[in-house]
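Can you keep this structure in mind? I'll have questions shortly.
A single protein chain has been removed from this complex, and every other one stays in its place.
After this line comes subunit A, so read on.
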């Protein structure tokens, strides 16, 4: 596997990594590259772009609604990849595409990987892709195009399975903070701290970023004490709903974090 921007990032920076999620085509169809530019300028270390889907099973109301608006705006995989065609002239931080499997399947997985890699995408999150299918069908294609696949773990994921995931991936592990869909209000608890400590004690080869329920500076900083960084999604989507211009919304939200 050739070294990509993700592996380089984790070599250069080992903590306080800020990963921001946003839905492609939201709030406006043409906002994608603008948001990317502002995020990098304002100090995000990497970004996760959601490819909207009609039925986002793992997402709470905020991201569901952004998916729906993005689809109504006309967003599609084809549209997103065309928007990203020149993105590497504008930003240099790692870009991950997150999406449910069905739209990717319909686009054609090989074609999708080839085109995503060509525009400069570094990794994928496909939350509903099972291991067995990944290993048999999808892994060779991802490797051929130099894309990393990022897996999720939750408080219910067994140690054996966490180790299996650690062996399958080569970028980072997405640690879901609690049993929930995205955007839930997660109270820091002893159980959660114990889960974070357990994962830390496993000595995994990959860095770990915590996501779900991370919404502001205190929750971001708390997560960073237990992992290499954290992912903010729903709270950023909410920030994009503010009346100001999109660049201003990105800047002022990031200012509250950094």
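Assume a residue touches a chain if its C-beta (ideal position, glycine included) is under 8 Å from a C-beta of that chain, and two chains touch if they have at least 3 such contacts; residues count from 1.
Rule of thumb we're sticking to: contacts and distances are computed from a predicted model.
Novice: UniProt names the one chain left off this complex as which of "Tryptophan synthase beta chain", "1,2-phenylacetyl-CoA epoxidase subunit A", "Spermidine/putrescine import ATP-binding protein PotA" or "NADH-quinone oxidoreductase subunit J"?
Specialist: Cross-referencing UniProt, the chain left out corresponds to "Tryptophan synthase beta chain".
Novice: Touching the absent chain in the whole complex: find that residue among A:8, A:78 or A:242.
Specialist: Of the listed residues, the one touching the omitted chain is A:78.
Novice: If the hidden chain were put back, which of A:60, A:94 or A:207 would touch it?
Specialist: Spelled out, the listed residue whose C-beta touches the missing chain is A:60.
Novice: So which of A:128, A:221 or A:245 would be touching the chain we can't see?
Specialist: A:128
Novice: Extract the touching residues of subunit A with respect to the undisplayed chain.
Specialist: So the residues of subunit A touching the unseen chain are 53-55, 57-58, 60-61, 64, 68, 71, 76-78, 100-107, 127-130, 132-133, 151-154, 156-158, 161, 176, 179-181, 184.
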